[in-house]
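Here is subunit A:
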Amino acid sequence: MIARYFSVAGGIARRLLDTFVHSPALFVPPLLMPLFFFVAFAGGLSAIDAAPGFDYPAGYTAFEFGFVLLQASAFGGVFTGFSIAADFQFGFGRRLLLATPHRTALILGYGIVSLVRAAITVAVVTAVGLVAGMEVLGDGTDIVALYGLALIVNIAGTLFAAGVALRFRSLQATPLMMVPTFLFLFLAPVYVPRELLGGWVHTVSAFDPATAIMETIRDLLAGQPADFLLALGVAVGLAAALAVFAIRGLRSAEAAG
Partner candidate 1 sequence: MNGAPTAQRGAPPLRVQVKELARRSILRTIRQPAIIVPATIFPLILLAINSAGLDSATTLPGFPTDSYLTFALAFAFLQAGVFAVIGTGQNLAEDQVSGFWNRMQLTPIRPAALVAGQLAGTLALGLFQAATYITVGLIAGGHIQAGIPGALVLIALATLITLAFGSIGLIAGMRANTPENVQGLFPVVFVFLFMSSMAMPRNLIETDWFRTIATYNPVSYMIEGIRSLLIFGWDTEALALGFGCATVILVGALTVASLSIKGRMVRT
Partner candidate 2 sequence: MTDSPNGTSKTAPSLSRDNGIEAQGLVREFKGEIRAVDGIDFEVRPGEIYGFLGPNGAGKSTTVHMLTTLLPATAGSARVAGHDVATEGALVRDAIGAALQEAALDPQLSANEHIRLQGALHGMSKRERVARGEALLERVGLTDAAGRKVATYSGGMKRRLDLALALLHGPRVLFLDEPTTGLDIQSRTALWDEVAHLSRDEGVTVFLTTQYLEEADQLADRIGIIDRGKIAAEGTPAALKAEIGRPTVEVTPADEGERTRAAELLGPFGELVPASPNGAAVRLSDGSEELANIIRAFDQGGVGVANLELHAPSLNDVFLAKTGRSLEGAQAEAAQEGDTGEQPVLEGAPA
């Protein structure tokens, strides 16, 4: 039964990954988006690190890498949500539901695709950062830890997008996946440390789960003391809550037939 479960998930993943190989137009724009944000922010806003109070030791490129890593991870899940929505809109999703008794394996299958997609994007973004002279002051453990956090954010992003896609079963729902994810990221300290944020964003960012994760990633990158357990707890808690969201979405899709 376990073997069948993973076989189903593997089949879903293989099919979608095969689609990307044959239709690069579906895969390339989501890959380019974090890359361009990285280039635009790190390149265009680097003067910000001269602002009073900005004392991140690893430099502005590394500072922005913290944001872009989360963005690539989260949006890797969101774009997979687009694929889920399209599959269900055009009837293929119903076929999948009929084909297997292990329906949560479908979510796992899409999750595998999301991981692969995010891994490739993160690898490219990391390479670009290193080529651009990004400083990495953390040790091996720090690096593993920060990529681990990114992995969990990717899972959370996928579960969120899956939950939306399974409820609406239409590409019309893509803004409902993108906008909350965008807000999740941009209400965190994207451009400057939280201490330098002005006005309402400073207040709101304290409650944004992305803030704790982003700050910890930056601390790990800079080899600074990091509140890793807090960030891990936030990320895992988020993923757990969104897993419930996704499974309920699956039940909604099943009920719709």
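With respect to how the candidates were assembled, all candidates are chains of the complex that A comes from, given by their letters.
Here, contacts are C-beta pairs under 8 Å (C-beta built on N, C-alpha and C of every residue); 3 or more make two chains touch, one makes a residue touch a chain; residues count from 1.
Owing to the predicted nature of the structure, the values given are computational and were not obtained by experimental measurement.
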Among 1 or 2, touch partner of subunit A in the complex: 1
Give the list of subunit A residues in touch with candidate 1 in this complex. 25-26, 29-30, 32-33, 36-37, 39-48, 50-54, 171-172, 174-175, 179, 182-183, 186-187, 189-192, 196-202
